[in-house]
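Removed from the display is one protein chain of the complex; every other protein chain stays in position.
Per-chain residue numbering starts at 1, and chain names A, B and C are given in the order in which the chains are listed.
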Amino acid sequence: MIRVQREPFDAGSELRALTAKRTDIGAVVSFQGNVRAEQGDRAVRAMTLEHYPGMTEGELARLEAEAQARWPIQASLIVHRYGRLEPGEPIVLCIVASAHREPAFEACSFLMDWLKTRAPFWKLEETADGERWVEAKASDDEAAARWRG
Amino acid sequence: MIRVQREPFDAGSELRALTAKRTDIGAVVSFQGNVRAEQGDRAVRAMTLEHYPGMTEGELARLEAEAQARWPIQASLIVHRYGRLEPGEPIVLCIVASAHREPAFEACSFLMDWLKTRAPFWKLEETADGERWVEAKASDDEAAARWRG
Amino acid sequence: MRVLYFAWLRYRTGKASEDLALPEGVTTVRQLGAWIAERSPGFKEAWESEGVVRIAVNQRHITDDVALGPDDEVAFFPPVTGG
Partner (left out) sequence: MRVLYFAWLRYRTGKASEDLALPEGVTTVRQLGAWIAERSPGFKEAWESEGVVRIAVNQRHITDDVALGPDDEVAFFPPVTGG
């Protein structure tokens, strides 16, 4: 399942909903990304996420399908927010449930690496010095590259 | 933090408590292990976890300290249950919060791999054919070995 | 044809989107980018820098050049920074 929303989410509720009444799930790995108040040496007041409605949903669904093709996954969820978020707020949630821990860890890590380089989101930081578009990191491209089939 | 308990835990509440009011956390990775109803070709009615009180707490605390020495970790939690658990019930929870996703994923994966081979727990399965002690897996030793410094 | 601009590229063109008829002589997405660059100096600077402008056609990432039809949706944007 994938969701793109402005509202906050609660990782605990999502975890419970995804695994409720399931007895075939042995391992659940989740990743939550939050806005940090410090980015390098900059104090960040807020972060505004812009995205490409339509393509975002398509891209997240393709990521999830790719993970399901690569690993034996019982259930999965990706939630990504857009709009203005303050430090401490959640940005993204990725949950992967599997029979065993290795595929759950690998698939969750894969989803986050690919999402970082493929999902059409852009972050605008607000600092005391004004606004600044966050630049893509070469390390994210490298992290994504290790999953190339 | 580490906890060894008979009672169920709620991953969502633990996640919230660990990250509440924190603006220095960019990534939270969690692992939850549940009892599965099928183990290979056996239908499992319940699983009873025996442990070594005292050593369990010591070993989990040493695992957590080792992870904190290896990765920049903002907060972490390991909760492990003992006693009789039925399919679908949670056994273990491991949460690692960090500024970035790579250390959070790696440390959480490391903790689970080491826990599997070091924490003094033993599982007794109940099936229609009677009771059976779960055997340690060579794959768990191999998974733990990849973290050797 | 619908053309979209995201993040700071949107500031460069001064618009989030525009509806265009496929311009004379433009048959591929790279030709379209070059055509837009001729009309927008801000876009041109980005377009001519290596690895700065990414492209999606019909909401799919593309890396090679592709042919365009009148009903295609084309998006130009900087490298993504979600997650």
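By definition in this document, a contact is a pair of C-beta atoms (placed from the backbone, for glycine too) under 8 Å apart; a residue touches a chain by one contact, two chains touch by 3 or more.
Treat the numbers as computed from the prediction; the structure is a model and nothing was measured.
> Can you tell me which of B:R3, B:R84 or B:R118 touches the chain that was removed from the display?
The single option touching the absent chain is B:R118.
> Pick out which of B:V28, B:V92 or B:A107 touches the chain that's been left out of the picture.
Of these options, the touching residue for the absent chain is B:V92.
> List the subunit B residues touching the unshown chain?
33, 49-52, 54-55, 58-59, 80, 91-92, 112, 115-124, 133-136
Just so it is clear, only the chains that are shown with their structure count from here on.
> Averaged over CA atoms, how far is the centre of subunit A from the centre of subunit C? Could you give it in whole Å?
26
> Approximately how many whole Å separate the CA-defined centres of subunit A and subunit B?
Spacing between the chain centres: roughly 23 Å.
> Two or more other chains touching the same residue: where does that happen in subunit A?
Within subunit A, the residues that touch at least two other chains are 33, 112.
> Going through subunit C residue by residue, note those that touch at least 2 other chains and give them in order.
In subunit C, the residues touching two or more other chains are 83.
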